[in-house]
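Apart from one protein chain that is not included, each protein chain of the complex appears where it belongs.
Chains here go by letter, A, B and C, matching the order in which they are written, and residues are numbered from 1 within each.
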Amino acid sequence: MIITLKKNASKHDVDKLIHKFEGMDLQVTMIQGDNYNVFGLVGDTSIVDEKSVMANPIVYNVQRVAQPYKLANRMFHPEDTIVDVNGIKIGGKKIVMIAGPCSVEGEEQICRIAKEVKAAGADMLRGGAYKPRTSPYAFQGMGTAGIMAMVKARQETKLPIVSELMSAEHLDEFVENVDIIQIGARNMQNFDLLKAVGKTKKPILLKRGMSATIQEWIMAAEYIMSEGNPNVIFCERGIRTFETYTRNTLDLSVVPIIKERTHLPIIIDPSHAAGDYKLIESLSLAAIAAGADGLIIEVHDDPENAWSDGAQSLKPKRYAKLVKKGKAIAKVVGREL
Amino acid sequence: MIITLKKNASKHDVDKLIHKFEGMDLQVTMIQGDNYNVFGLVGDTSIVDEKSVMANPIVYNVQRVAQPYKLANRMFHPEDTIVDVNGIKIGGKKIVMIAGPCSVEGEEQICRIAKEVKAAGADMLRGGAYKPRTSPYAFQGMGTAGIMAMVKARQETKLPIVSELMSAEHLDEFVENVDIIQIGARNMQNFDLLKAVGKTKKPILLKRGMSATIQEWIMAAEYIMSEGNPNVIFCERGIRTFETYTRNTLDLSVVPIIKERTHLPIIIDPSHAAGDYKLIESLSLAAIAAGADGLIIEVHDDPENAWSDGAQSLKPKRYAKLVKKGKAIAKVVGREL
Amino acid sequence: MIITLKKNASKHDVDKLIHKFEGMDLQVTMIQGDNYNVFGLVGDTSIVDEKSVMANPIVYNVQRVAQPYKLANRMFHPEDTIVDVNGIKIGGKKIVMIAGPCSVEGEEQICRIAKEVKAAGADMLRGGAYKPRTSPYAFQGMGTAGIMAMVKARQETKLPIVSELMSAEHLDEFVENVDIIQIGARNMQNFDLLKAVGKTKKPILLKRGMSATIQEWIMAAEYIMSEGNPNVIFCERGIRTFETYTRNTLDLSVVPIIKERTHLPIIIDPSHAAGDYKLIESLSLAAIAAGADGLIIEVHDDPENAWSDGAQSLKPKRYAKLVKKGKAIAKVVGREL
Partner (left out) sequence: MIITLKKNASKHDVDKLIHKFEGMDLQVTMIQGDNYNVFGLVGDTSIVDEKSVMANPIVYNVQRVAQPYKLANRMFHPEDTIVDVNGIKIGGKKIVMIAGPCSVEGEEQICRIAKEVKAAGADMLRGGAYKPRTSPYAFQGMGTAGIMAMVKARQETKLPIVSELMSAEHLDEFVENVDIIQIGARNMQNFDLLKAVGKTKKPILLKRGMSATIQEWIMAAEYIMSEGNPNVIFCERGIRTFETYTRNTLDLSVVPIIKERTHLPIIIDPSHAAGDYKLIESLSLAAIAAGADGLIIEVHDDPENAWSDGAQSLKPKRYAKLVKKGKAIAKVVGREL
């Protein structure tokens, strides 16, 4: 940690601050500049609160050098983490394809679409049973009945199932029935929920918050991991910008960044990023070329009558074409799909 | 709701769509443009899912005319809502001043600061017992002991107390002990939590999410109100932008907008917006001049040793000066403080 | 154009407004809603100023249906525009690779790097002679000497040259010597400069402004085209967001959007988006997979000693590898490189 002091700091105040850090078992080195003096702190600086240091009137600036995450940090865990989901490995050579409707609308619907996406090349099934909707008047999901319909779809297709958990209240239901628990963008910093899923061993699909920095996102993974669950999969779904043409702006630079900084897998959700089915194929192929470990895509066989998110859902036939092109791109970058 | 069709839509497809809307008891009017045809839908369009309409390949664009909120909407509730907190009225002539430390650090600390902020002019006491921290390694708050320390501070000062609820698990504790329940920025779209506090009658301080639009924020209030709790107070605390000098960018335009669109009170949190104690006075006076119904400000008597957020905390003496200037500004805009 | 009136608008005021629009040769259709009345205007609405209409106190909202651009609009020009640069076609089957240093540092340097990038597979040479630098104390470019060094590099390699024009003052120099004139992100709405280059027939590489919406960007192209120059090439170089890990956030969704909305080619600049050479390959392959018509990449053979932008420059050897992988991706999406 680097602390810059104001030029006019008195010797007495500087000594007091040095004394304080030394009391925290930190080693202090000082650099005299022309207009500033700079401290370097060496040791376990994760215990130092930057904002409290900033509160000292002689301090001009505080800069953290080391990353604040440990368990997710590739520096301390150089080899890739591969998350195993019923035998399907996320983060290995194979790019994992997850597909399905935004909302489960009934057993018949989810089983039918499960078969369609499987035939089109999907490895897993997605479907929402508890839905985070902006409006209290919108369809809020089928709840338990939705989860049980997905379980039925898994029985019929053998596809592992992914669904979003919105409240720790339903955790047992998810642990028992679901193969990957999704934490949605709006709950990325719902720290109580992160701690709760951290106490299980279930694979967690951690969506990036709408305006979360990469560091905050990794820190959310660190919350889960620090409770004992190492099975975290990042999922980029676009960030909020001033652009209104798309629902969000997909940030593909996170793929190489997450892979450099952490050892965890990362998959891409082009559906929620774009909000428009016409953009999905381009963005999906781009994600594969960028090195993503998987894709989660909304597929519905009757988008015009979907109970939610119809505008961004692909029809199974179009999804099958995407998978075919994706296979060819994957090969070029040394992957399989 | 206005639906723009593509120029080349076939008569058959257009008729099918008209038929569908008429089946929903909506009245359809059509305008023929040069390059587009436009539908106007009249009736209760809150049941129409825009994204499903967009999924229809003949649709070019969908625009909602009516606001999607009803209970919070000033159009249907023209008079101001005034929230009563132990006799203190928020949203009336008096501008309400809430102050206190970021974190409760112990009974002695919170009682001492409570007396200091009361002497300086505060009407209510804030203090965090459950803290949403970016890092799992940072201090997470004292929990129940923190809440009980605040209760003690209320006994000694008669100041009503405000604290953040992070999980429905602690709702009973808050309902019993706290006077205003704060929903933090990170939980603004934690819909299960919104529903839970909506089932109580407690006043709710609803912070704006870091990247929430004004409409999403009002919809979060609508969630609470639709469960039966009309006592919602909005709290602006800055939005995330590209600027890094401040922690967030305080958006004071929300004051007149919230007052035009809704009938609910709005207060301002300059501390979390600025992240720097030197900016608090300017932004606080600005907020009063803009018409805010209150201010929630972090005050600590030893910011350098505060357990969190020291950099943005005012000392009680500086807070007292701010209150004095605030009184004079309030008078100019026809308010009291 | 759709105009929503407030519910309480008087018949007199509404009639006055209808009369005004009819005086502009627009046909007015009215839809009666429950809480609002809506006008549809049919005819050439490009002459109607939205903000003046909004100034009318009976108006609640104004929504433009038709796009405000004509010459760039695919609706009126369905076939792709292919821009010919000394025989190299941008926007056709071939993906065009532009490479070179951020700044021209001397004739020897630019000629040497030109040969290196040509050997590595580049089709054109980029190099800055007039540099937009945030600081007045930073190197501002070699000016005319830099342009003449590039001309020399073209003589030696036959690569067409691309350079940024910052002021209409140097337009003649660019028209005479340069093959593609680049308009930088900071000048995307320098309307006088757009008009000036619009009066030439030179191909224009139009970078997206740091916070420009897609529509504003297309309108900037429309400025150039409306002066008579149809040879506009869009160039995405990242937009400004809250994320600080990357210099900007590359928005690849613009590739399918620009192709749907306009008939003009679009190329991608991953170097300025990422600001970090380690991210360039991933983003470049992603751009090709997304359907981009070309890539402009900063390449320097001694990045540590480059006069500007070293951190985001690839070495020629690494660039050559990228080109090789790019060829394979291009093939998958039906292109050549």
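The working rule: contacts are C-beta pairs under 8 Å (C-beta built on N, C-alpha and C of every residue); 3 or more make two chains touch, one makes a residue touch a chain.
The structure presented is a predicted model; accordingly, all values stated were derived computationally and were not measured.
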Give the labels of the shown chains that the missing chain contacts, considering the complete complex.
A, B, C
Out of C:Met24, C:Ala119 or C:Ala138, which is the one that touches the chain we can't see?
C:Ala138
In chain C, positions touching the absent partner:
46-47, 49-56, 68, 132-139, 166-169, 186-187, 189-193, 195, 210-211, 216, 219, 222-223, 226-227, 240, 275-277, 303-313
Go through chain A and note every residue touching the omitted chain.
2, 4, 29, 31-36, 38, 40, 42-43, 61, 63, 65-66, 75, 240-242, 244
Residues in chain B touching the chain absent from view:
211, 213-215, 239, 241-246, 249-253, 255-257, 260, 273-274, 278-279, 282-283, 285-291, 325, 328-329, 332-333
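As a working rule, only the chains that are shown with their structure count from here on.
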So the centre of each chain is just the mean of its C-alpha atoms; given that, what is the distance between chain A and chain C in Å?
31
Centre distance in Å when chain B and chain C are each reduced to the mean of their C-alpha atoms:
38
Residues within chain A bordering two or more other chains
211
